[in-house]
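We show some of the complex, not the whole, and keep each chain where it was.
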Amino acid sequence: MAEQHSVEIRHLDLDFGAVKVLQDLNLDIHEGEFLVLLGSSGCGKSTLLNCIAGLLEPTDGQIFIKGRNVTWAEPSDRGIGMVFQSYALYPQMTVRGNLSFGLKNAKVPKAEIEKRVNRAAEILQIQPLLDRKPGALSGGQRQRVAIGRALVRDVDVFLFDEPLSNLDAKLRADLRVELKRLHQQLENTMIYVTHDQVEAMTLADRIAIMKGGQIMQLSTPDEIYNRPRNKYVADFIGSPSMNFLDGHLENHVFKRGDLVMPMTGYEFAAPKVADRKATIGIRPEHVITGELVQGAPVKSEILVDVVEPMGSDTLVWGNMGDRPFRLRMDGNARVKPGERLPIGIDPSRASLFDASDETRL
Amino acid sequence: MSDIGMLNTVKAAEDPVRRRLDSGPRGARPKRALSRGNIILYGTLLVVSLYYLLPLYVMIVTSLKGMPEIRAGNVFAPPMEITFQPWVKAWAEACTGVNCEGLSRGFWNSVRILIPSVILSITIACISGYTLSKWKFKGSDLFFTILIVGAFIPYQVMLYPIVIMLREVGNTLGVQLFGSLTGLVLVHSVFGMPILTLLFRNYFASIPDELFKAARVDGAGFWGILFRIMLPMSLPILVVAMILQVTGIWNDFLFGVVYTRADSYPMTVQLNNIVNSVQGIKEYNVNMAATLLTGLVPLFIYFVSGKLFVRGIAAGAVKG
Amino acid sequence: MAIADTTATDDRVADRPASAKKPMRLFRNLMPKLALTPMALTAVVVFLGGTIWTVVYSFTSSGLLPRLDWVGLEQYDRLWSTTKWIVSIQNLALYGFLSLIFTLVIGFTLAAMLDRKIRGEAVFRTIFLYPFALSFIVTGLVWQWILNPDYGVQGVVRSLGWESFTFNPLNNPDIVMYGLLIAGLWQGTGLIMCIMLAGLRGIDEDIWKATRVDGIGTVKTYVQVIIPMMRPVFVTSVVLIASGIIKLYDLVVAQTSGGPGISSEVPAKYVMTAMFGGQNLGQGFAASSMMLLGVVIILVPWAFLEFGGRKKRV
Amino acid sequence: VEMEVMHWWTSGGEAAAVAQFAEALNNNTDNTWLDGAIAGGGDVARPVMVSRIIGGDPPAAFQFNHGRQAEELVEAGLLLDLTDVAEEQNWAEIINPPSLLEACTYDGRVYCAPVNIHSWQWMWLSNAAFETAGVEVPQSWTEFVETVPALEEAGITPLAMGGQAWQQNGSFGVMAIALAGEEAWLAVNRDKDAEVARGPEYARVFEAFGAARDYSAGLQVQDWNQATNAVIEDTAAAQIMGDWAQGEFALAGEVAGEDYSCLPGLGEVAVLDTGGDAFFFPVTGDPEMEAAQKELAALLLSPEVQVAFNSAKGSLPIRGDVDLTTVNECTQKGLDLLAAGQTLPSGNELLSPDTITQLNDLMTQFWNDTSMTPADVQEQYAQIIESAS
């Protein structure tokens, strides 16, 4: 284990009374990594983050930051900074006050405080705002101040709890990029909680998908998108979500009624997979349409139900037989509800899951 | 064990030594029940509680003592010989003037005053608060401002003007307002109005406007929205209003004595008569028993509805 | 403008005849106006009318009955040259100041303690709140007795052997106001505690977390972060406390009757004594008017800020 | 008819006395007595009564003190004219002293029915207390002052005084008559002569009053009857208080002459002021009620009722032609003075309530503020007299 781990979590359990929120959770986060905790509401993301921050006490297990066991350490002694969904800025203090409050409390010398606040303000480009109060800031500016509050404290690990979910779409996109840029600049470890998969995909070095207090998959965005470990992850990632078709895997050929799909080019998890009931998953954006259908390995057609033109591309909601089927087409595509649309599928970009335990085959 | 934390996670169940942990702190930080912070916290609370409970204790203890014992000992000593005589006397025997019926004479009067007063004052305040929050019109806030300033006027100052108003209005309408229960109920409603209206107004303001709009689109009118939408959601604030009014009206002496006749004096007038009638040495035990008896109704309501009270306050008072 | 025109519509911008007529302003939304009548009447007739009536009669020599024989500022002259009035004002100022401060401090402290997720919160809350259910008459009586030098606290401490112990506020003109304060606080802090508690419950949990991450101690967090955030709660509390202070009367009557001497007189009692003891309504009204003036000076700017500022119409 | 009668007689002796009225009314007429007692004295009860009258819902009768308190109500025509009853019953003849009827008369018409005489001019002494101190029971204020050191020696509070203003002002009035003399007192109280108030006679009164303040330092009670109780229990030696105090002694089973002594006019100037209570009858406009009111007025002054009432209350009857059934030593002293015409009008009759309130305040202020010298208070006193109407 040559590589330094920034945060290590060992066998973490956390109960709220009878409710087990985290269950034997293990997680290693690399130095300088941007890790996103992604999961649906209530899956325990915030709880985990609060445990790392020391704001919640685990029922069992240990937490290490930079190799130091901080399980019992105070939040302020852990070398972490946290940015909250509501930002939790101190409303009656100026931005400068917000930034320096923690430092003053730690009895850092005046000059040093000054220096650090200015540096943080410079990095975040909020120098002109230093004497305003949070009430007079826009959402994005507040968010920067909240980050600044962690920044001045020179922490090893940044923790973010859905810092963008209160903002409107446009601002969210801008701030996402800013965060990413900040990470490139600071090279700190960042742990970021969200339930927005676009954020997860764009920001993360690695994504941890959580469900029911456990981690379902911990991989790069690419891997998670292209090779989801199980049907839950596959369904969770991607918008509109993956199309699933139930069928049979026989001799590495997926069959469902008329649809026969030899899985050539598909990377099976094990070299030889036995025959069984299986589910195939096809991402809407991987469906082949238009002229390219001719050359597609597998062909089928769907009955169009709803068409959503989105400018840059068009979403088509239809049915393949009795199953709903979504696909994403070019923004210029002209499709009408009620139309029969020929499509093509490339098995090498599909995902195959066991029908019973739903793991990837 | 190279890079993958994920392996840990997923395979944890199969790991034969899965509970192998590094030494060092683990799990929840051990807590001592008697930490310094806790001692200070609970210690202070207990001491402060004593301060709050002391008078109640004194009242109860004293009301159970005989007069000789009271004269001999201090107020805090527990009764050596418990007697309920003071309670009996306070309730049924204490004299004022020629009447020797104790508080019992005033109890039902108080109830008869209380119920219509509480109902009317809450009704008016509720409707006003509702109008002020959801059906504002030009100038409505001005009335409200005047009303709030009115909350600061000492009641005594308004005594004469109100007497005159009741007389004049009564004469105009051809009904007896002054000196009748109706008049008293009106007076209680008037003086309860500022605070209650404020509470209701703030509470209704905290109910989303969208709900109100939805009901209007659904064709509900002014009253329909109030009765079918707003009121069913208003339990906490109704409780607060009721508690405040019950306390205020039940404890009221001034209006009760000025605006009623001798045969309908409320209990507090009797209490005043018992407490302020001086026959030789003050009969403290009877006074205390009378005091406790008088306070019983509001106290009961407090003990029963404490939790709702905080909730209602949170909804009505805090959101300005 | 140019854009709006073209985008909107084409040809028939020529208005159609307005078939529905705009209803008259007064009768639109008639029901709310009717519904507010009782309150508006109360505000205007009772409070405003009563106030004006009082002020008008303060310029007369009304005795037992209100009479319109003008004497100009005579009543005010006399008022301000009366020691008792001056003492009353001073007492009210002292009591008001201390009561405001202590009620806020105690109310907040208790609320903060109850907010620390303690056991038995409901029990403590009830204990702190129950005195509010009792009338001032009762409060005054009980505390008069507890503070009685012979039977009460002083007597008990002395009987325990500390012979020189002296705690007799109700008979000592210098500290009698503190005796009243003890009882007043006992009665009134519970409600404020409740309000503060409700306010604390409304503070964003994340703020607490943020201060913990910043390493700020509990007390410091309360003082520097939480309290400034509770401004509206404090405003409500101050209004409630202040309206109670100005009306301070029953407690004084029950506990000290203004004594010893005139050392615990308060303005409301001055008014009552002048009106009904001295049968000099004019004097009483003059005193009331001064009290009202004080209230208005403090209150009106606040009221306008609080309620007049953000107007909204339906 | 049901007659609501409002009064503030709620203590033991008072209530028993009122019961005599009620009984008489219920037994002798077709009317019934509805008792409207309000405890706490005139200051609590008066606003209620006045409000009721102003508000147009007056009681059938109400109690006020003799004197100028009801003047304005009469002027406003709110009170029933009792002149025909007075003439019929020949009140002018029977009421003694005549000043009482005068106090009820405005512009030659009679508006109230006086029911009793109360005099402030008494000092009550505990025989046992002086015995304990080893001194004779004093016969005058001067002698009393001499016994003070011995009393203090014995741990007895020489003078009992309640904390309420009216008690202090009342005691001052008593001392003023006794120590400044009738003439000076009348000059000040009747003629409002501020020069006399500033003069040497009054200076002596204030000196004595200041001394009295010191004598009473040992006892801290509020109500007058608590002070009386201290005398009854012999922890205090004396109290200056009106004759109503005697009811308390009686209630405690003490006997005049044996257990306690009394000094009218402080033993210096033997004279009584003749305050007391009177009943007023508001105009109701209801002839039936008016008849009943007049019936009640006549009844209140009838000899039997006078005897029954005043015996119970410990006050003196307002008619000279009745004998109280059992009369103790002190009451007899009073009756003698009355018969001898040694009377003065009461302060209530001479001074307006407004002035009395001011004096109450001044006296209580002086009494409780030891830094105030007799000279200070005398000057302020003179100023109040100067501005009194």
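Order of writing sets the chain letters: A, B, C and D. Residues in each chain are counted from 1.
We take it that a contact is a pair of C-beta atoms (placed from the backbone, for glycine too) under 8 Å apart; a residue touches a chain by one contact, two chains touch by 3 or more.
What you see is a predicted model, and the numbers here were worked out from it, not measured in a lab.
Colleague: For validation, list the number of copies of each labeled chain in the whole complex.
Modeller: The complete assembly in this structure file has composition A x2, B x1, C x1, D x1.
Throughout what follows, only the chains that are shown with their structure count from here on.
Colleague: Once you count every C-beta pair in contact for both, which comes out on top, B-C or B-D?
Modeller: Pair with the higher count of C-beta contacts: B-C.
Colleague: If you average the CA atoms of subunit A and of subunit D, how far apart do the two points sit, in angstrom?
Modeller: Spacing between the chain centres: roughly 92 Å.
Colleague: Quick one: subunit B and subunit D, Cα centre-to-centre, how many Å?
Modeller: So the centre of subunit B lies 43 Å away from the centre of subunit D.
Colleague: Cα centroid separation between subunit A and subunit C, in whole Å?
Modeller: Spacing between the chain centres: roughly 53 Å.
Colleague: Give me the residues of subunit B that touch two or more other chains.
Modeller: 159-160, 164, 272, 275
Colleague: Multi-chain contacts in subunit C: which residues touch at least two other chains?
Modeller: Residue numbers touching two or more other chains: 272, 275.
Colleague: All pairs of touching chains, please: list them by chain label.
Modeller: A-B, A-C, B-C, B-D, C-D
Colleague: Under the touch definition given earlier, write down the residues of subunit D that touch subunit B in their complex.
Modeller: 4, 6-7, 9-12, 15, 18-19, 22, 33-41, 44, 47-48, 51-52, 54-57, 59, 223, 225-226, 229, 248, 251-252
Colleague: Touching subunit C in the complex: which residues of subunit D?
Modeller: Residues 42-43, 46-47, 50, 54, 69-73, 76, 163-165, 220, 222, 352-354, 356-358, 360-361, 364-369 of subunit D touch subunit C in their complex.
Colleague: Note which residues of subunit C are touching subunit B in the complex, please.
Modeller: Within the complex, subunit C touches subunit B at residues 29, 31-33, 35-36, 38-40, 42-51, 53-54, 66, 110, 113, 116, 118, 122, 124-139, 141-143, 145-146, 148, 151-152, 155-156, 159, 186, 190, 194-195, 197-199, 201-202, 232-233, 235-236, 239-240, 242-243, 246-247, 249-250, 268, 271-272, 275, 281, 284-285, 288, 291-292, 295-296, 299-300, 303-304, 306-308, 311-314.
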